[in-house]
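Heads up, one of the protein chains got dropped from this complex, but the rest are sitting where they should.
Which chain is which? They are A and B, in the order written, and residues in each are numbered from 1.
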Amino acid sequence: MSEKTLNLTLKIWRQKNKETRGSFETYPISGISTDMSFLEMVDVLNEKLITDGKEPVAFDHDCREGICGMCSMYINGRPHGPKHGVTTCQLHMRSFKEGETIVIEPWRASAFPVLKDLVVDRSSFDRIMAAGGFISVNTGNAQDANSLPIGKDDADESFSSAACIGCGACVAACKNASAMLFVAAKVSQYALLPQGQPERSTRVLKMVAQMEQEGFGSCTNTGACEAECPKGISLSNIARLNREYISASASSK
Amino acid sequence: MSQVLDSKIPEGALAEKWTKYKSSVALVNPANKRNLEIIVVGSGLAGSSAASTLAEMGYKVKVFCFQDSARRAHSIAAQGGINAAKNYQNDGDSVYRLFYDTIKGGDYRAREANVHRLAEVSGNIIDQSVASGVPFAREYGGLLSNRSFGGTQVQRTFYAAGQTGQQLLLGAYSSLQRQVGMGTVKMYARHEMLDIVNIDGKCRGIIARDLVTGKLERHFGHAVLLCTGGYGNVFYLSTNAMGSNVTAAWKAHKKGAFFGNPCFTQIHPTCIPVSGDHQSKLTLMSESLRNDGRIWTPKAKDDKRKGNEIPEEERDYYLERRYPAFGNLVPRDVASRAAKERCDAGYGVGTSKMAVYLDFSTNIKRYGTVEATKNNLTNADEATIIKLGKEVVKEKYGNLFDMYKQITDENPYEVPMRIYPAVHYTMGGLWVDYNLMTTVPGLYALGEANFSDHGANRLGASALMQGLADGYFVIPYTIGAYLSKEISVKAISTEHEAFVEAEQKAAEVLNTLMNIKGTKSVDHFHKRLGKIMWEQCGMARNAIGLKEAIAEIRALRAEFWKDVKIPGTLNEMNLELEKAGRVADFIELGELMCIDALNRNESCGGHFREEYQTEEGEANRDDVNYAYVAAWEHKGGDNTFELHKENLVYENIKIAARSYK
Partner (left out) sequence: MSQHGILKNVVGKKLIMGLTGIFLVSFLVVHLGINLCALVPDNGETFNSAAEFMADNFFIRTAEWGLFLGFILHIVDAAVLTLGNRKSRPIAYAKVDGAANSSWYSRSMGILGTLLLIFLILHLGHFWVKSRFTGIENPFTQKDDLYFYMMYTFQDLWVVIIYILAQISLGYHLLHGFKSAFRTLGLNHPKYNPLISIIGIVYSILVPTLFAIIPVVLHLRYNHYITF
């Protein structure tokens, strides 16, 4: 709890809309408390821009407690910035040095087109989910929850995969803009649970097909996704996805 | 003319009402369902579960959310758990006990029939969620694990680490995406509802703004479901997401939907304290932490030592002292007020002195000892025990501890957490009858957006329960009662004059906002509103303060409409314009909240009027005069309201002073 203030230079990507081309703008900013979150720092900048009669920087954010997955800034060459295991909203200014220049870019991927400034369209993730990221059970059909015991280890592992917040940092971090970690996490969550078995094969085939259609790149196992994932989703999920895919392809009709 | 509201509670014994209702409610046959369109606004637990279930049944559904994806809705941030009367722990739980705890926890201001129905379907929610792949915490034997929450003496809370809301929402979201993939649900993300459209006295659609292009759109529906959450952001600082807003509910309110108990706000006792003026939101530390954390302040005023350096005998575990039966697990309103009382009396800790300690050291030692025994470590030294204990605590609450450290730069495994109450949930909301229908026919409100189940105080882990109960198990039945009479109504063209007029009005408001071209940002006004609300209509309220607040809010409203500054243009993504619309509605709502708080001359649950307290400082309820739901009608003009009442009748519970001692 040693609050200090910082003077910084921000280099931020500005882009009017999907159709126009963007460019970087540079903004000096001073008196930033080290206790502020990164987004609160951008709030301060925006307040200043509004006062000066300029357009504030558009960026996605909502819960500001690291769980909704909406915030998405590529800060100094890394998704969600320099700190390991946090989203941008949980990144605090104490992670930066006095006088630093901070480069802020939107997620870059053809499947995540920029809508404005730092706001990108991640509906490709929703479409992958719609293709197969579910268990087909209509409301009202469920049996008693405890009639289906699930070993703690499997349940815990499934939960670790399910912890994905769908922020897209994995895609942003990957040099190939691959969405494998996102897809793998969902495939793993269900592959590890007995409820997920009936659709195990079709799910992985459909989700991978949709991932392909959205134009995400391939996985070269660099591990950048795992390292940058704010929720620590493991790369072993990708290996499981590959395994699931191979066996599903081999047995599909 | 003030009217007494009819809540349409079915006849019969409490425990049989819902069963009888379900088997006698009118149905819509599958062929007709295909021709009936339903609009769902909001994609949280209530919205997603309702939309997917209704689509599964065959209705044509459209879902709107302002976020970039349905999965972002703020239900996702719920941490601790979801209640259900499963009695898996064999500790005496039952539907009746959950019902009773909820009514009592709500300080006898909730509707019996709704709460009983909620308790009845609570078990189904767990079954449904597990079936759809929600990875709840489990025991080694493979069965579901439970923990305790405030205001109860049984373990009925199901959880997934500190991310229960996330897992439940993703479960409902995946069901929703399944329907999207099947084409039965059409999803409109990055869309904000700006008005409802009423035709011949029935709600028939909405006006929505595409937040990417800025264009206004008209959408028809035979019925409209508002699942738009609560309005805690009226206080500016709250645990709500930045985008959480009252706009949809407020616009509906201005078009005829009564607003129930707007002043009932839940201030959550365990949040990370405010650290400075820059703060944009407050972060909750789950109530589940009170299972293992003990709350205290130093016995001496202005104790400068660090929390972990203050010896045991100099600590005042004030909740355990004041409420020996429930201890640290008293309901939220009680815990929050007790914290405020300690801080106001000068015992607060931290630089701001507006915080108390939440301390895990006792239970770290207890768990460590248990682990040492389990691992056959006889004569384990203290350091080993503490290390083992920390591992247990880490498994239970690791993500919360990490979050705390990230925000405060303090390690909660070593020093006690500093916490202070913060606005968290709003029990008030659109008034609905037993069918969840508002006073506008065809317009429904589900989840936190309605007022119905939590009375004056919500128990922990009950919000998730209510959202999913409403969406999965209530609305699919109750909507039939209305839609079965609508089967002959063909889809109404959005060229209908009511749509045209509603769109024009919405466009006018946006135009007016853009053309003010004042000098102050939207946030400036929002912060000022928040300050008024927190000081005068927060944890403690009094008549003088509330009257002042009403005057101040009125002045603020006038100033807002003269001096707000919104850069950019109309037909593009314009986040300031979005915020401006929401803040404009918050300002109007804030006034109503103060009016409601002023009207209610009693203390109950989260509503604490300083004039009405017992000698020990507990809430002094007035059941003779205030055992009613205050449902406010918007009378137009300069934000004027008329009070209507729904009398609360307790036939099954003996209404009594709430005691947790």
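In this text, a contact is a pair of C-beta atoms (placed from the backbone, for glycine too) under 8 Å apart; a residue touches a chain by one contact, two chains touch by 3 or more.
All figures in this text were calculated on a predicted structure; none of them were measured in a lab.
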- Task: Identify the visible chains that the left-out chain touches across the whole complex.
- Result: A
- Which one, A:94, A:108, A:152 or A:200, makes contact with the chain that was left out? A:108
- In chain A, positions touching the absent partner: 11, 13, 24, 74, 76-78, 82, 103, 105, 108-111, 173, 175-178, 180, 205-206, 208-209, 211-212, 215-224, 227-228, 235-236, 238-246, 249, 252-253
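The criterion applied here is as follows: only the chains that are shown with their structure count from here on.
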- Chain centre separation (chain A, chain B; CA means) in Å: 26
- Query: What residues on chain B touch chain A, complex-wise?
  - Reply: 49, 52-53, 56, 67-74, 76-77, 86, 88, 124, 126-144, 160-161, 163, 165-167, 170, 173-175, 177-178, 180-181, 187, 189, 212, 239, 241-243, 275-276, 278-281, 283-284, 351, 402-403, 406-410, 472-473, 476, 521, 523, 565, 567-568, 572-573, 575-576
- Item | Touch list for chain A against partner chain B, complex | 1, 3, 16-17, 33, 35-37, 39-40, 43-44, 47, 49-51, 53-56, 58, 60-70, 85-86, 90, 92, 94, 115-116, 119, 121-123, 125-126, 129-146, 148-152, 155-156, 158-159, 162-163, 165-166, 189-190, 193, 195-196
